[in-house]
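Removed from the display is one protein chain of the complex; every other protein chain stays in position.
Coming up: subunit A.
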Amino acid sequence: MAQPLVKKDDDRDDEAEYSPFLGIEKGAVLQEARVFHDPQLDARRCSQVITKLLYLLNQGETFTKVEATEVFFAVTKLFQSKDTGLRRMVYLIIKELSPSNDEVIIVTSSLMKDMNSKTDMYRANAIRVLCRITDGTLLTQIERYLKQAIVDKNPVVASAALVSGVHLLQTNPEIVKRWSNEVQEAVQSRAALVQFHALALLHQIRQNDRLAVSKLVTSLTKGSVRSPLAQCLLIRYTSQVIRETSNAQSGERPFFDYLESCLRHKAEMVIFEAARAITELSGVTNRELTPAITVLQLFLSSSKPVLRFAAVRTLNKVAMTHPLAVTNCNIDMESLISDQNRSIATLAITTLLKTGNESSVDRLMKQITNFMSDIADEFKIVVVEAIRSLCLKFPLKYRSLMNFLSNILREEGGFEYKKAIVDSIVILIRDIPDAKESGLFHLCEFIEDCEFTYLSTQILHFLGNEGPKTSDPSKYIRYIYNRVILENATVRAAAVSTLAKFGALVESLKPRIFVLLRRCLFDIDDEVRDRATLYLNTLDGNGSIGETDDNVKEFLFGPLDVPLVNLETSLQNYEPSEQPFDISLVPKEVKSQPLAEKKAPGKKPAGLGAPTSNPTSTVDTYEKLLSAIPEFSSFGKLFKSSAPVELTEAETEYAVNAVKHIFDGHVVFQYSCTNTIPEQLLENVTVFVDASDAEEFSEAVSKPLRSLAYDSPGNTFVAFEKPAGVPAVGKFSNLLKFIVKEVDPSTGEADDEGVEDEYQLEDIEIVSADYMLKVGVSNFRNAWESMDPDSERVDEYGLGARESLAEAVSAVINLLGMQPCEETDVVPNNSRSHTCLLSGVFIGNVKVLVRLSFGIDGPKQVAMKLAVRSDDPEISDAIHDIVANG
């Protein structure tokens, strides 16, 4: 006997070193998948390859569309094999590959054949696969078979059809609802699982019909539901019915007898489900609660951790509303404090803390102390919070609870945990006057060795407010001044403020506080020194800042009544001058930052070189640039600025590009010119624009550029008026006109005399897309559905012969100038159809959504269906006009 054992161990060593998937690589596996095409299929080998594919998919590997299609097509060949093991693998891999709608058709016939196969198991699996990959149209074809399958005598087939029904109900409810009669029949099935699945489906079909659900529950609670799982479902549906009817009825609670009888069921899950349902009844009485609590108490000492957890979790909830009902279980719960499973132990503790009485607090605290050392921080926080509420419930017990909190405050722990403890102590100090002195003392001890700056400063602030009001304020000074000596600058500054508060409130301490504050004048940190100086002057009484005692206290303890953001902006905008900074001029209303910046009072507009707080976007830059030009100031808000369009070839004498700025009733062309000839200076640079191909536009303003030196770009502008809000289009030809002067390269001086010259530029076009802002939406479908369907305009267009579908898609996107959503601008290779979703804002701030469906046929003829929804139906029409004319 010893021999094989030794051998087995040897095997084990090898195993540890070698994984069957070691060095597995997608490309290689895809190559291997070619065996699927062999005329003589090797079932074993095919199964292995499928396993590898499954492994890859489970490791998060993704297949490209082409790869997935290739594998999928190869897999469909395997339907030829009669090997059952392989067939089972094929079913699985098809589900995992989840082929796209246009590919599904390839397997449909094979699966339909299996669905009518004599082998029951083929039927069951084929149903599951079909339902996984099918869409609505196919479903109507197979509906007849599915209905039959629901009442199939083989429970596996019936279950497969029922569970498919549950899933299909989400996507094709109207079809599944037609199966009601068959499902009803299946509820009476002798097979447990069929009954369970059928009940779930039947309830889902009828869930919106209260009367039907009530009838269902009434009939089933009388009859015999054999499956425990189905029984659990029934209990849930029953409590739902109870919830919905209890308002209408008084007296005896309906169905309560049924729930109570379930407490005596042989399956634990049913017992538990019934117990929980009873505890959750609204307005449950103690008499109703007792039997449920009794079974939960039994579960507390179960050997199964899951049952213990479930019971203690339920009891924890009951303890919130009916603490007295749970007290009977306290002894069992105390034994759970030492439970291996920490979730159970924490729940037990917090339940006990809720139900415990005053006399048991001390004993409980002793048990918890042992327990705290070996649980994670998140559990500890729960316990700390429970202790806080216990302390507020029994204020007389504050001493032992406060001691407990201070002890755990000293132990190791993360920030959140420490913060929970500090918060609890602060709340107790506030609510229980007797606890104040000892609480403050614990906090003082804590900041002596606190690694969290945030907590230290919070405690110092709290100490400054509460400490001076205690019987002996002087004993806190040592702890506070220690911070000035030992801590980082932030804490030191907070400590200085705290000292000042003591000085202001406790007259007898004032001289000593002054000594300490003066020492702070030599601190290495600016903030600490500034604060010390400020407080010394304030408290001294001779200073100009606080004239009276009340003023001092108001200054030290009163709230800062301006938003910090506004104060910061005002301070940044303040320029050192004779006039001191006046805090009363800081705006008090909370505004968005850029506005606050503009409205900073007592301050002239920031110069061009003034640093701005945020890097500004290009649009903002354009907006500022244009609004600085008086001629354009009446044009209103800038709607859109295009990207710069080059109007000259690269490396010519003069480089010019243009930006189109669109306003509601105007269009401004900004020509950015660069002179690339060192020997020339250009003066009086303008662009002569011929708008004869743009009928709706008339020139309004032309703003010449005074001079254009070598290699320092400058701008000249031409503005056009157009009908307001109308997306007028047109073509503009441009001619650069200027006076050129010779420059002496050695001196850099220009001649006095110049010669007029001109230079031909490329044309500019205003197109419809210029009136559209690219604004994306996060969820296209929701956005689409939230728009008024009456605003929808649908039409079909032939786009003629195109290079590819992708080219046609991008041409339409460019024509409309809208933002592609959900990456629908990417067209998969070789696809024959594509849907593209676009969103944007049209001039006049009209939101527009577009749904484009493309199709391409053999000779590359592309057809497109365009559906538009927008805030304004006229704009929907306008979008169609753009496409029709484009």
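Convention: contacts are C-beta pairs under 8 Å (C-beta built on N, C-alpha and C of every residue); 3 or more make two chains touch, one makes a residue touch a chain; residues count from 1.
To be clear about the criterion, contacts and distances are computed from a predicted model.
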Of the options "SNARE-like protein", "VPS33B late endosome and lysosome associated", "Translation initiation factor eIF2B subunit delta" or "Phospholipid-transporting ATPase", which is the UniProt protein name for the chain that has been left out of view? "SNARE-like protein"
Hidden partner chain, touching residue among A:132, A:529 or A:802: A:132
Have a look at A:343, A:438 or A:490 and name the one touching the chain we're not showing. A:343
Touch as defined at the start, partner being the missing chain; which of A:70, A:120 or A:765 qualifies? A:120
Given A:31, A:64, A:84 or A:652, the residue that touches the chain left out of view is A:84
Taking the entire complex into account, which one of A:28, A:105, A:331 or A:376 touches the absent chain? A:376
Against the chain that's been left off, what residues of subunit A make contact? List them. 12, 15-16, 18-21, 47-48, 50-51, 54-55, 58-60, 84-85, 87-89, 92, 95, 119-122, 125, 128, 132, 153-156, 159, 163, 166-167, 191, 193, 229, 232-233, 236, 268-269, 272-273, 304-307, 309-310, 313, 341-344, 376
